[in-house]
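For this view, one protein chain was removed and the others were kept in their places.
Then we have chain A:
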Amino acid sequence: MGREVSESCVDSLLIEMVSTYADRFYASKPELAARRIESIGYQVGHQLSERYTMDRPRFGDHLEAIKFICKDFWSEIFKKQIDNLKTNHRGTFVLQDNRFRWLSHISVDPSPDSSGPSGASQDASEASVENKAAQAASMHLYFPCGIIRGALTNLGISCAVSADISNLPACSFVIRIKV
């Protein structure tokens, strides 16, 4: 067993990293914040997959590499495997984690902002709060998406990764392999 730190170290570092980029540096440019956060994840995934595959033979095909991400790689990071893997056999893979750890720790506070509008515009304000909440949650997903993309790129597979949280607390990562 290697060295460990408390989970709160990683959680608070991630929360702070996202807030630094999304709320402080690029508050008005969410696409830029997203790109930076994804890029930090990419570096981490690239390095981790380098370390975790050091003593392994090369993967024969894409599916083998994806299975490695679902099992070994995910277990190293989250102490559990991906719960469900689907593919259309044409380069798209959907990895579902039924209870994605990094989302269960982020409670998106739905209480209305005290400075926000109230009364007659309540509906509008609720909608915008929900919208904001969705945007905040999605900011936190660029990091794990980046990790998966970095890990696969290190295995020689270039791809695009996105996340779907319409089924919380489950989270699905959609990997589209570039041909």
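Please note the rule applied: a residue touches a chain if its C-beta (ideal position, glycine included) is under 8 Å from a C-beta of that chain, and two chains touch if they have at least 3 such contacts; residues count from 1.
In this section, contacts and distances are computed from a predicted model.
Taking the options "DNA repair protein RAD51 homolog 4", "NAD(P)-binding Rossmann-fold superfamily protein", "Trafficking protein particle complex subunit" or "SWR1-complex protein 4" in turn, only "Trafficking protein particle complex subunit" matches the UniProt protein name of the chain that is not displayed.
Considering the whole complex, the residue from A:40, A:139 or A:155 that touches the absent chain is A:40.
When the omitted chain is restored, the residue from A:10, A:136 or A:170 that touches it is A:10.
By the touch definition given at the top, chain A reaches the unshown chain through residues 2-10, 12-17, 19-20, 25, 36, 39-41, 43-44, 47-48, 51, 76-77, 79.
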